[in-house]
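Left out: one protein chain. Kept in place: all the others.
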Amino acid sequence: MNSRDTILQRLRERSGGKLHRPDCDFSVLERPSSSVAERVEQFQRTIESVHGEVHRCTPESWVAQLAGILSSRGARNLLIPAAHQIGHALRDSGQDDLPELLIYDEPVVSWQAHLFNNVDASITSTRGGIAETGSLILWPTPDEPRLMSLVPPIHVAVLKASELYTTFHEAMRVQNWMSGMPTNALLISGPSKTADIEQTLAYGVHGPKELIVLVIE
Amino acid sequence: MADLIKVYPPKPSHVYFYATCLVDMFYPDAGMAGIQLLEREGIRVIFPEDQTCCGQPAYTSGYHDDARAVARAQLDLFPEDWPIVVPSGSCGGMMRKHYPGLFKHTDQETKAAGIAARTWELTDFLLNVCHIRLEDLGEPTNVAMHTSCSARREMGIAEVGPRLIGQLNNVNLIEQVRAEECCGFGGTFAVRHPEISGAMVSEKVDTLTDTGAGAFVTTDCGCLMNIAGFAEKNQKPLSGQHILSFLWERTNPGQGDKS
Partner (left out) sequence: MNQTTRTPQHIDVREFHSRARTAIADPKIRKNFRKAMDGLIVKRKDAFEGWDLEALRELGANIRLRALADLPDLLEQLEKKLTDNGVNVHWAIDGDEACRIIRDICVARNAKTVIKGKSMVTEEMELNHYLADHDIEALESDLGEYIVQLASETPSHIIMPAIHKNTGEISELMYEKTGTDLSNDVEYLTASARQQLREKFMNADVGVSGVNFAVAETGTLCLVENEGNGRMTTTVPPCHIAVTGIEKVVGYLEDVAPLLALLTRSATGQHITTYFNMISGSRKPDELDGPEEVHVVLVDNGRSSIYQDDELLDTLRCIRCGACMNHCPVYTRVGGHTYGTTYPGPIGKILMPHLIGLDEGRHLPSASSLCGACGEVCPVKIPIPDLLVRLRQESVDGDKLNPAKVRGHGAKRNALEALVWKGWSWMHARPGAYRFGTTVASRLRKLQPGKLGGWTRYRTAPKLAARTLHERMKERSQ
């Protein structure tokens, strides 16, 4: 018998007999209903407590605000999605103080070294956020691949205030994640960090050193 | 683990007093104090003469057959349906939490479960069943308190000692840092792992000494023996007492025990 069958048989023919299957009461995760403004406020407070940066924007103002943020960091370039409306908005903005715009449109293997060494910043959309934990929900797509939010030292994420949920549990239920998950789904709550050296926090250990959230209200 | 919901019985006419072997041999004054506190509350205290030990030392050492033999000899000591009070969170915890498992699938299963259900730690019983009111007759003083781990976690009575001491108008309870950390007694642990236990009690004595109270009380004789024994050996300015002795003395100054 192979290992698979041996393991499954041992588990099925448990000498202690069939196990009790307890009920699970999820009501401890329920929260009182809140307004969008309250959720934005909670989200901002929580993500700022872990070194995330929040900028409140409007659909009209965000491109200009982004240009200011990036130039203050001296970013030479910005990796943008090709098809997403964020990418279109940036290319069509006519905003002349934006850095060079790059598009991730070929398999990573062909330009990995460039991505790792020369890209200063990236911008991605989100599928919403979680107020209680200060988290962004990202489902990478062919248009916004996985490494976009990981490799460049600055990651800018665009979050619509109306897509803020209170808890992770609420977000996954409302968006019905149970019906099928993508190749990769992420919650991102702040920049990359470590406390492995004597519990001292340091940012950007492997992923971005800065996480900047543009909340569109 | 502690009960989530504890249902206290109404104040009874009688209780069984289960002294524990440590109180019997090393701290009989604490036992007498407990008995007198109960009597002052108008309760008849029955002291079953044939009591010995709850069996815990063998139980926690893994010798469950030997523990069961000793525990079995205690099961017939409490024929009436009166509460059994124990001046120890540890031995009380053994009877309340572990007797049912120890006698599972034996002829004594029902009896052991019945005894477990009516076993109470004595300070908990005084506060929450007798609703004792303490009148402090002593001089102003400071004291620290160490609640044993079994009292705190198994019996869930961490707040009981401080509340009783809180009734004493002239006593200022000073909390030590890391109050919830174990003193390092752990029964045979102190003998099997003397260095680790020694390191633990050393820090416990430091934190208790740092309160500046100069004295501490505790719910359990094991902790008392451990902490006071370390303080004495290392000449630390810290003396210890069982909480029952302390409560009795504060409310009966100069009388000592009346036996």
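Letters are used for the chains, namely A and B, taken in the order the chains are written, and counting of residues starts over at 1 for each.
In the analysis below, contacts are C-beta pairs under 8 Å (C-beta built on N, C-alpha and C of every residue); 3 or more make two chains touch, one makes a residue touch a chain.
This one's a predicted model, so the numbers in the text were calculated from it and none came from an experiment.
Q: Looking at the full complex, which residue from B:11, B:40 or B:64 touches the chain that isn't shown here?
A: Answer from the full complex: B:64 touches the omitted chain.
Q: From the list B:116, B:149, B:215 or B:247, pick the residue that touches the absent chain.
A: Per the contact definition at the top, the residue touching the missing chain is B:149.
Q: By the contact definition given up top, give the residues of subunit A that touch the hidden chain.
A: So the residues of subunit A touching the missing chain come out as 2-4, 6-8, 10-12, 14-16, 18-29, 46, 50, 104-109, 112-113, 116, 132-135, 140-142, 145-147, 150, 167-169, 172-173, 177-178, 180-200, 202, 204-208.
Q: Of the residues in subunit B, which ones touch the absent chain?
A: 1, 4, 19, 21, 23-29, 31-32, 35, 47, 49-53, 55, 57-70, 72-73, 105-106, 149-150, 152-154, 178, 180-182, 184-202, 225-226, 229-230, 232-234, 259
Keep in mind that, in the parts below, only the chains that are shown with their structure count from here on.
Q: Using mean CA coordinates as chain centres, what's the gap between subunit A and subunit B in Å?
A: Subunit A and subunit B have C-alpha centres separated by 53 Å.
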